[in-house]
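See structure below.
Left out: one protein chain. Kept in place: all the others.
Note that the chains take the letters A and B in the order they are written out, and that residue 1 is the start of every chain.
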Amino acid sequence: MHAETGQLEKKVALVLDKYQHDKGMLVSILQDIQEEFNYLPRESLEQVSKTLDIPFSQLYSVTTFFKALRLTPRGRHLINVCMGTACHVRGAVKVLESTERELGIKSGETTDGLEFTLETVNCVGACALGPVVIIDGEYHGQMKTEKVKDMIKEYS
Amino acid sequence: MDRLSSPAGLEKVRESIVSKRDTDKPCITICSGTGCHAFGCEKVSEAFQKEIKRLGLEDRVDVKTTGCHGFCERGPLVVIRPKDIFYQRVSAGDVSEIISETVLKDNIIDRLLYTDPNTGEKVVHEHEVPFYARQKRSVFGNNGYIDPTIIEDYLAVGGYSALGKVLSGIKPEAVIEEVKKSGLRGRGGGGFPTGVKWESCRNAPSSDGVRYIICNADEGDPGAYMDRSLLEGNPHSILEGMLIGAYAIGSHEGYVYVRYEYPLAVKNIQLAIKQAEEYGLLGKNILGSGFDFSVRINRGGGAFICGESSALMASLEGKVGEPRAKYVHTVEKGLWDKPTTLNNVETWANVPLIINQGADWYTKTGTANSKGTKIFSLVGKVNNTGLVEVPMGITLKEIIYDIGGGIPEGKKFKAVQTGGPSGGVIPDSLINLPVDFDELTEAGSMMGSGGMIVMDEDNCMVDIAKYFIGFLEGESCGKCVPCREGLKRMREILDDISEGRGKEGDIELLERLSTVLKDGALCALGATAPNPVLSTIRFFRDEYEAHIKEKRCPAGVCKELITYQIIEEKCPGCGLCVKACPAEAITSGGKKKPVILDQEKCIKCGACYDVCKLGAVKVS
Partner (left out) sequence: MVRLTIDEREFQAEEGKTILEVASENGIYIPTLCYHEEVSPYGACRLCMVEVTRNGRTRLVASCLYPVAEGLVVRTESPEVSNIRRTVIELLLARCPDLEEIHDLAKQLGVDKTPFKLENKKCILCGLCVRACEQVVGVSAISLVNRGTDRQVASPFYESPDACIGCGSCAYICPVNAIKIDDIGDTRTITMPNPKMQPTEFKLKKCSKCGEYWAPEKQLEYIAKKAGLAPEAFDVCPNCRD
């Protein structure tokens, strides 16, 4: 645990240096830290708070305000169902419901064993393919309720 | 790479680049916007690279991956220049034939051509495709000719010449005058006259002379992706616009605030900045003029509200994206309390055009109060989904039918939604409405950033209102009572209406809450949130009343108000729906007999309706 903490400290310090300890770049700093660790470990927030002289409560506010930042780890596979207007009019809600049923979780949650995280996203600019589901960066277009099961199977 | 030290030096470099390019040499341009990526354009590009290499044709044929071409419905798109032969829905398997036939022998491959649905004829050239023919692609057109990761491509089409012109002795005030004269209005939704904004910012006092400019690339309206495609496909056009604006305003520091959901846009603009710096087009003493300007990129954090200027600036200061009252405008006190000019991506991209061609030329396009062109994302229930650039003043009908190709599957047009969550719906009765800032606002909608969502008879207007309010409820920052509490209550009422619990007085309550939001909300998110609700009530009140009084959803969308039924005469008992049903509510009725649907178990997911090819499932 100690060795790990030392590692974390070093990595966070590198990120802070990269942004020259600029308070204005806080969201970018947190995003970079999150890319390192798959989420924002509490210790990293404490370190940022101390180094940048930002009250811990303000850091916590920023972390909980922005949807891109998370305090808990994400699943191995990220499933994003597009809920943009174009996909919505083509039936995205049914696709989401079907996916939730298939995985047994609701949007925003992660399956037991950290296998899948299900999230919604508001428009990825692939409207011609709507409804769109993106898994691990791969686009699955013209998605329908009955195609969801097989789509997920590809990643299990 | 030596930094350019004068506008003349820039022109010399440009000349040298252009002279080295053989305009007769075939160039295979492959659209690599995000939409085409989703269609698998990478495999197509790889196949082309491989095949060209295998045949040893590198010297005779160029392969270029470009940004989004706009005709997203038909991707992957491949255009063979200079003849502009337009191939659509290209797959990796078509590649060797394209090279051997079209590139080497000038033979056209019919099956890859676009067929004009009106004439039934195949179209060979890009500019003849009806989708493109009726557009005026002043800003977006270059996307099809340049590789966004190669600055020399931008220079070859005249890039940075406007900057060179400005830095050759045009006074900042004169630049502002030209932009004012052009009538350019903000393309992000506000529609504020850009030149006036710049002037106010230049004139606002700054104790240390610091002024900021910002490019708002936090394109958050769902269904709108114009800015993304501009940033991905032609990032230098935005940088050039920002440089000119910064010079005019007297700013030396700029920010591009990009949604984090746009990784390719972030990558391309980062690279563009680096390349521009190497050429000396960014940084200190640009083109030897003594003018310094540098740009930084900030990513958004997944908050729609950060598209609002004061919230965006708060986020740039490391705080939560809470808007503030703008009784003192951000052009006077913006980022870090300094005078700040914030403009949208498309607005910045229009600037080099205005400087190069002049305000007089620019004003020839558009209407009296809305000059120039606008890029729209035409999506939803429309045949030709994609990005279209049209002159202001064109009618909705032309966009949806002539360019968009009308409604798929022969369905009836119902309404088009513009302006994103801040806009409203425009029904068939107003289909001839000319598209311009004021006309759209008068109709109860607004231009917004350019999203244009087409809806047909199968879309429920109550559901659409519910969708937008639900979206905004999730994106509200939560600071002020009308928005935080008001949107939640509006959504509750819309839930009630769509789930059969609507009652007398609901519409009036929605209208009252709408007024309070419009008058009392702290920022534009709250103040414009009622628009989708008010406009759907205005034009489709009968639908609301059907839901409330008759507990019926005329479009057949609202789950609690519809039932799925098997039309026994049409059902041969094939059992496809039995397999598809996630609730096991459909059972076989026996061999070759119609299936049986148990209403108690039915969860109204619609899987059976989707999977049945014989129309034996009815929604009522």
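Keep this in mind: contacts are C-beta pairs under 8 Å (C-beta built on N, C-alpha and C of every residue); 3 or more make two chains touch, one makes a residue touch a chain.
Treat the numbers as computed from the prediction; the structure is a model and nothing was measured.
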What shown chains does the left-out chain touch? A, B
Could you tell me which of B:E504, B:D519, B:E569 or B:E584 touches the chain that is not displayed? B:D519
Sole residue of A:N38, A:S61 or A:T120 that reaches the chain not shown, by the stated touch rule: A:S61
Of B:V328, B:A368, B:I567 or B:L614, the residue touching the omitted chain is B:V328
Out of B:P7, B:G444 or B:G486, only one touches the absent chain, namely B:G486
Touch list for subunit B against the chain that is not drawn: 303, 320, 324-325, 327-328, 473-482, 484-486, 488-489, 492, 505, 509, 512-513, 515-516, 519-522
Could you please point out the subunit A residues that touch the chain left off the display? 42, 55-61, 64-65
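Definition applied: only the chains that are shown with their structure count from here on.
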Mind checking the centre-to-centre distance between subunit A and subunit B? Centres are C-alpha means, answer in whole Å. 23
Considering only the defined contacts, which subunit A positions touch subunit B in the complex? 23-28, 30-31, 54, 58, 61-62, 65-69, 83-86, 88-91, 94, 97-98, 101, 121-130, 132, 139, 141, 144-146
State the interface residues of subunit B toward subunit A in the complex, per the touch definition above. 33-35, 37-39, 72-75, 220-225, 228-229, 260-262, 298-304, 315-321, 336, 377, 379-381, 385-386, 417, 420, 451, 453, 455, 459, 464, 467-468, 471, 477, 580, 582, 605-607, 610-611
